[in-house]
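With one protein chain removed, the remaining protein chains of the complex are shown where they sit.
Chains: A, B and C, in written order; residue numbering restarts at 1 for each.
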């Protein structure tokens, strides 16, 4: 995934330094996989890889959406609740009309999420309220709505059409649909962020909101847009969740927000906006999922898992800061041509 | 000039701090009048016990947020403190030394947060999301998924007990004493003035001789210490030391603090408002539950209150401004 | 100072038995307020259990109420117990999330004259009046090993996917299983691992995944929890392990139907969960009406289920579990 890079005419050694963090994740991932495989070769079996990728797919879709919001110097804590609402919506929909094509289901899920995103974005934009507070509020509200609606009911795999469940497991050329979908989301978002003006404006807004306003960027509209993307992707992740797990209740996705933020932060997206890539965020998701799997396989006490994840987050942001400080120092030396 | 003055006066009237206290009082009165057995002294005792951890942790959290930072690791610190308490108890240590150790542990965990935030200059949101996972993970490492339950009755009874023949819970003393301490520190000491100054403008505070880094460090220590204490009290109250104790509490605490009128950007807020926020959330929950309203409704109420609490002052201000021009 | 060993034995405060004698001929009171407090709401197994309770409460003309947290935590249960005390219920039927954490509140309830019946997951003996046990621990453990042995063909590796490591009922069944496995006739069966899915669907799913990766020669996964068995079956049915690894344990027919039909699962067992809630209502009502006090040997009638006798420590055993296979599964709907 890291191979997707800019075809810059000439790349200075500095760019390499700046890429170090994503490289770090790849190396960490490689080491982890190597160690696990040595202790248990079946870790690299097709089934096992498929499982990890399926697990990553959902988290990665959420992380991509979150990255878009975080890049604009906002945050969306409501994604776990939105996922739950979307999953339950499509579950109910499929119970009632099992013949719906999967594509319609995907669109419905994303639309549910997008509506939540519009609410978040509008509150942030027009209410002039910090995103953290707004999305903490909608985290509760959306979850509450799902509980109201679902009550104690649970949608079981046998109530879902087999076509839909197949979508959760079936593969093309050995790659599961869910993973393909996640990759599609990742590539589209990644390309838009990297190669389209709108995408670059999101980075600009996060990097310096004031300068963005002076540069004539429609900051308000872009903010809402970013929340809509995050919401829609959370909704999409809800559909993937339903297809993958087949069992949906009102609690689906509870607590996901912190995992997602963790994946994004580990993936090198700065919490104060302006830098980082969705590739990094997806890698973060892959790393977190792989850690979970390999700790299970390595028979490391499962209780260590969370502690390791926490340590990793601290390590990632600490390394980020050190790299930034070093780069800044290096640039100062090179840049001082004013005698 | 006069328009400006009316605006200032109106802003004072719309002061969320006053509004939230008034709202809390109204909710308490309405609940006592309409909900059977809400007003009983026994229910008051239950209410206080339910509020205990949120009320305690909200105190230092208020100061942390007023400086413009945040601490999401509080619930995990509570959990780790509880787990270590269970572990040491199982290791046959005397409870009289376990409790101070757990408080110390909390302070150390807070100091770790403080170092990351002040020395490395990392954003506190990211740091404390990291330590949220780390501390909770360590709690599971220490105690696994088991529970330790056989704490001495003298201690557990004290936490669940009441003062004399009344039905005022003993722990209310702790809450009141600490609330007064934190309230006085925040509103009536030079430290409190510095806390507001750092939140309102770190650079200007530095120009006035305040050391923001040191201040924040000690606030994180206080936050950790109180979370450790909350862990001890939680363990004794339920007579159950578990690694997952208090999971998810951080969001409830942040919600209560923000509801209490503290600005997430720092520099604004008052402790009475926060106490009112805690009581409002807790008594609403209690009253709704007594009226057989589901947990679900409470989620929605909490979220809506939270959004309204930050939205209302902004909207009021912009409406006022529009009317002026 | 006060240490664990210095306080050993002191904590088992004598249960405050409501004085008064059992009067087996007392009529069942009408209008009893019976409240159900399961481990958490929104759990299909629990829903079936309390559904049975609702029927029974209707039969005895009582007031049925269902409350519960959305997270399976003891602290939220305590708040609900306190609420039920305030509401002056007559009977609380509770499945404890932590056998000790709920104790002080339950005892407060008993002090207030409320009868406490536990089901599903017992609270400490000192703080409840009766416990409805699904089946004898011995019986469940034996039948789990029997099914595993049949599916494995008498020899090979097996693994257990349980709920949480401190789940009382699961642990006692596992203990029986281990004794059973130690017997000579099961010598060729090897228990390689006990994994814990925390009764969380996804966690159980991931744990099943991990088991199969770690133990390539695994023949059977035994999951004595409805969440675990469903998650493991779902994983295996869609993976390349289907047909190679057998799943068994305790599951709900409705959740398992699909996997039985597609061949992933050959057989599994369970009692009728609705009967548990049903029996709990009658036990609580009988106690509240003064027919029984919870002492060993007392007898009471439980509607369509017939007569029950209270065992040691206030335990009331529902009966032997039913085995479900492709042949009979369609006769059950819960």
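Criterion: a residue touches a chain if its C-beta (ideal position, glycine included) is under 8 Å from a C-beta of that chain, and two chains touch if they have at least 3 such contacts.
Heads up, the rule we're going with is that contacts and distances are computed from a predicted model.
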Per UniProt, and picking from "Dihydroorotate dehydrogenase", "Cytochrome C oxidase subunit IV", "Monovalent cation/H+ antiporter subunit A" or "Sugar ABC transporter ATP-binding protein", the hidden chain is "Sugar ABC transporter ATP-binding protein"
Name every shown chain in contact with the chain that has been left out of the document. A, B
Sort through A:130, A:163 or A:218 and give me the one touching the missing partner chain. A:218
Of the candidates B:99, B:139, B:159 or B:205, the residue in contact with the absent chain is B:205
Among the options A:204, A:248, A:266 or A:316, the absent chain makes contact with A:204
Quickly run down the residues of subunit A that touch the omitted chain. 6-12, 14-15, 18, 191, 195-197, 200-201, 203-204, 206-208, 210-218, 270, 274-275, 327-328, 331-332, 334-339
On subunit B, the omitted chain is touched by residues 4-5, 8, 184, 188-190, 192-194, 196-197, 200-201, 203-211, 267-268
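Throughout what follows, only the chains that are shown with their structure count from here on.
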Could you grab the centroid distance between subunit A and subunit B? Build each centroid from C-alpha atoms only and quote it in angstrom. 30
Residue numbers in subunit C touching 2 or more other chains? 41, 70, 196
Multi-chain touching residues of subunit B, meaning two or more other chains, are 144-145, 248, 295-296
Which positions of subunit B touch subunit A when the two form their complex? 116, 120-123, 125-127, 129-138, 140-141, 144-145, 243, 248, 251, 254-255, 258, 264-265, 294-304, 306-307, 310-311, 314-315, 318
What part of subunit A is in contact with subunit C in the complex they form? 40, 42-43, 45-48, 51, 55, 147, 150-154, 156-158, 165, 168-169, 245-247, 249-251, 292-293, 296-297, 299, 302
Interface with subunit A, subunit C side, in the complex: residues 41-44, 46-47, 70, 196, 201-202, 205-207, 209-210, 212-214, 216, 230-231, 234, 238-241, 254-255, 257-258
